[in-house]
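With one protein chain held back, the other chains of the complex are shown just where they sit.
Our next item is chain A:
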């Protein structure tokens, strides 16, 4: 009895494995992707990077400009995240079962959250590009919309797990809705929420580069511009500053998390 089950399991695994291999070949064949040729291309790409992506003195002269754009991008990410966090907090309070005012609001807020979360940031930038054109508002909005979706969902979970008991207790004392939200739900959930906001700031600084390429703003635009004019030394410098900035922000938010949690 047990043995047949095991055999069946083994058979299924083999089938699955074969399926994956067939699928891989099939998709490589359809897209004309060659394993060997792509492997052969790796050393060439490495060599190209080594010879072209070198920061030289001339590129360093552009550093003040790059820093300007980098800081602009970072601040835009922070602003988009924090403003989105305020809206998300409101939506999450409406959407959480613990603190829901009524069903219609709850459903609405979860719908908004899921809509904005399930469309990737890149797609948002393209959609918004059509209506707002190539300017910094578009980049800001793209980050903002995606962040609202993610944070609303995260905040709803935070509220649900943090507040059940104390909400019941405060309701029993005759406390009003906003007294309960401000004195039980928010204080209990705040550290976790701040942690999510920090995570989202990190993510958004990374996305901002990509969004910037698409919407023509910030450091992404600068990257795109020098890349297209084949000024690879500056491109290398930009890449390095972005990486350093992201690492720095990550270290910083780890520190903050340690203190508040």
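Observations on the model:
Methods note: a contact is a pair of C-beta atoms (placed from the backbone, for glycine too) under 8 Å apart; a residue touches a chain by one contact, two chains touch by 3 or more; residues count from 1.
Definition applied: contacts and distances are computed from a predicted model.
Per UniProt, the protein behind the absent chain is "Phosphonate transport system ATP-binding protein"; the candidates were "Heme chaperone HemW", "Molybdopterin-dependent oxidoreductase", "Tryptophan synthase beta chain" or "Phosphonate transport system ATP-binding protein".
Residue-wise, the contact with the chain that is not shown comes from A:170, picked out of A:128, A:170 or A:214.
Among A:89, A:184 or A:208, the one in contact with the hidden chain is A:184.
In the full complex, chain A touches the omitted chain through residues 165-166, 168-180, 182-184, 187-188, 191.
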